[in-house]
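Take a look at the structure below.
Of the protein chains in this complex, one is absent; all others appear in place.
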Amino acid sequence: MINVTIWNEFVHENIHDEVKAVYPEGIHMALANGLQESGFAITTATLDQPEHGLSEGVLNQTDVLIWWGHMAHDRVSDEITARVVRRVQEGMGLIVLHSGHFSKPFKALMGTSCDLKWREAGEQEILWNVNPSHPIAEGIDASVILEHEEMYGEYFDIPTPDELVFISNFAGGEVFRSGCTFRRGRGKIFYFRPGHETYPTYYKPEIIKIIANGVKWAQPAAGSALQFGNVQPVRALNEVPVV
Amino acid sequence: MINVTIWNEFVHENIHDEVKAVYPEGIHMALANGLQESGFAITTATLDQPEHGLSEGVLNQTDVLIWWGHMAHDRVSDEITARVVRRVQEGMGLIVLHSGHFSKPFKALMGTSCDLKWREAGEQEILWNVNPSHPIAEGIDASVILEHEEMYGEYFDIPTPDELVFISNFAGGEVFRSGCTFRRGRGKIFYFRPGHETYPTYYKPEIIKIIANGVKWAQPAAGSALQFGNVQPVRALNEVPVV
Amino acid sequence: MINVTIWNEFVHENIHDEVKAVYPEGIHMALANGLQESGFAITTATLDQPEHGLSEGVLNQTDVLIWWGHMAHDRVSDEITARVVRRVQEGMGLIVLHSGHFSKPFKALMGTSCDLKWREAGEQEILWNVNPSHPIAEGIDASVILEHEEMYGEYFDIPTPDELVFISNFAGGEVFRSGCTFRRGRGKIFYFRPGHETYPTYYKPEIIKIIANGVKWAQPAAGSALQFGNVQPVRALNEVPVV
Partner (left out) sequence: MINVTIWNEFVHENIHDEVKAVYPEGIHMALANGLQESGFAITTATLDQPEHGLSEGVLNQTDVLIWWGHMAHDRVSDEITARVVRRVQEGMGLIVLHSGHFSKPFKALMGTSCDLKWREAGEQEILWNVNPSHPIAEGIDASVILEHEEMYGEYFDIPTPDELVFISNFAGGEVFRSGCTFRRGRGKIFYFRPGHETYPTYYKPEIIKIIANGVKWAQPAAGSALQFGNVQPVRALNEVPVV
């Protein structure tokens, strides 16, 4: 069974009525409910908990971490950020959602600004499947339509993704690389764009299906830790006289 | 004309006779001499200079920065590291040589540990050209032989390179992805493995040719700065009633 | 100087008044005129010439071949197709435009169906630059707007491109990977989507600029031919007793 920890900064839902109306228990709970039937062992964590709910113990037990944050990125401590980054490098999967593009862990793992264009106009987003044999696209049709979403537009300042799974078309004219995979150390990362806090995106079955596929794809690979450092030759060296 | 700044921590050459014998003026001067005929405008900078020789003014005038460091990575300040990273993201090219794999700027740009296996046994390294139409391989034969080098072995903990140009075979049995390119923001990065401080690698014409090719490849692209932030629609939105 | 051969099937312009009105001398001549100021040595070739204008002599003198075809793909002989493919593998650059996605040489080089969705409704296409430091995007703004174009939509059945440079947004809701690079043997290939025969796309300066950039990027790399076949060891083998 895959151990999933859903992290949400959980600020919008407490202070903005518009958001609370859509996600009364918080985005993390909507995700947890949606992912329930996938058979994951799910726990949640939020910013205001001790250590943001991400103690060493919690992270060591986590196979895949889902991250949603937006207005409080700078309240995530550098220590917890470094802990998340290290666990990803050790093999923990990471699903970064929507405005998590600007979160400290994602920026540290990418090495870029992760900046983009944006507009909040409730416009239509159509996600196109550009990698139909990828496990993250399993069971997903050629396109997924979201009637109202925030726009994110290119240039999205990320490293070239290892794999591109979804590209979005926005009614206002922009495109966006909305489903991207990356590997860092032993860990797999899936960035998935949709999920503005004022729209009911995370109640949509196709969106939950994609996130569930992402969790399965990102779970840690079996195998021992990586080996580094000083090593003996595998093959006997001839006596090579060094100049 | 391409403005190249060659940065060297310049510690080994001052304290180890064995290294001083090979690079009496420092690795940076050997590189500067070798690259002279390529027609670049070359300056050098070292760790012990104020701001490590990398003031805002110097970096703003630098098209491509070459980086060699090994035993004093932790003496590079976080402030200068952040400055180098930001300039790369803005478009400055970066050539990271040999033990620079563990330098602060490279690790920050990669988001991984950048760890590897190593052995110092003076063994033979053969670099194979696996991307013969790449500009960095221009004029380079199918292989380049270095009679004595330090071994670096896989797994090299980097993100999947955008392009792989050279793979090394070591006599002791290892392989290494020795020529790798990455893009971060508008900046291009070329990691090139050879160049242990006790071997005369940087006097070898093929090695200098590859570094010169790397400089040309990594020079900043023309064009205006990237645009981010809140934008108006390109195409008029229909009146979409938001729920 | 780069020797460019522009190949056009040149059928639409002869039989469809609507096309002739836009390209009275043929698409190849519009491209040749547009590219003139880039300083290339340009010749043209068309389907109805002997050997489709692509004799061994012509192809051997061609650094970069530009290809436009649509309604007469099956009239291109298998022999000429094989000749073009072999020259690309030897190092000739290839720029495939618009409906050339279904041409015999492109399909043979891709190994896929190269199929896609399409619609001819004169709708707006916006090309977004998703690789701003790539030479093919040099001097190109964040987006290029084409007021009227044929729509091409994903899934575009190509291998994962080595590099993705442009993504299109169509008013009708689709997206398309409109600027893609591939390497095959020593040859570089750039697929570029725009250019339906009924729209004046190839008179637009930004489109010509992108094609000119593509020609420069795709020109053959210097260097000797690739070496294959039976070889002696570089390093003396120990006497290894074979079981």
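When the chains are written out, they are named A, B and C in that same order, and each has its own residue count from 1.
We adopt the following convention: a contact is a pair of C-beta atoms (placed from the backbone, for glycine too) under 8 Å apart; a residue touches a chain by one contact, two chains touch by 3 or more.
Keep in mind that what you see is a predicted model, and the values were worked out from it rather than measured.
Asker: Of the listed residues A:140, A:167, A:180 or A:215, which contacts the missing chain in the full complex?
Answerer: Among A:140, A:167, A:180 or A:215, only A:140 touches the chain that is not shown.
Asker: Please pick, from B:129, B:201 or B:219, the residue that touches the omitted chain in the full complex.
Answerer: Final answer for the missing-chain contact: B:129.
Asker: So one chain is hidden, and I want to know which residue out of A:91, A:111 or A:153 touches that hidden chain in the complete assembly.
Answerer: A:91
Asker: For subunit A, which positions touch the chain that isn't shown here?
Answerer: Where subunit A meets the chain not shown: residues 91, 124, 126, 131-135, 137-143, 145, 162-163, 171, 183, 186-188, 220-224, 226-227, 234-235.
Asker: Mind pulling the subunit C residues that touch the left-out chain?
Answerer: Touch with the absent chain occurs at residues 85, 89, 108-113, 115-119, 121-124, 147-148, 151, 153, 155, 157, 159-160, 162, 171-174, 182-185, 199-200, 226-235, 237-238, 240, 242-243.
Asker: Quickly run down the residues of subunit B that touch the omitted chain.
Answerer: 124, 126, 128-132, 142-143, 153-156, 160, 163-164, 167-171, 173-175, 177, 236, 238
Here is the rule we use: only the chains that are shown with their structure count from here on.
Asker: Using the average of all C-alpha atoms in each chain as its centre, how far is it in Å between subunit A and subunit B?
Answerer: Distance between chain centres: 29 Å.
Asker: Any idea how many Å lie between the Cα centroids of subunit B and subunit C?
Answerer: Distance between chain centres, rounded to whole Å: 32 Å.
Asker: How many angstrom lie between the centres of subunit A and subunit C, each centre taken as the mean Cα position?
Answerer: Centre-to-centre distance between subunit A and subunit C: 36 Å.
Asker: Please set out, as single numbers or ranges, the residues of subunit B touching at least two other chains.
Answerer: Those would be 124, 162, 171, 183, 226-227, 234-235.
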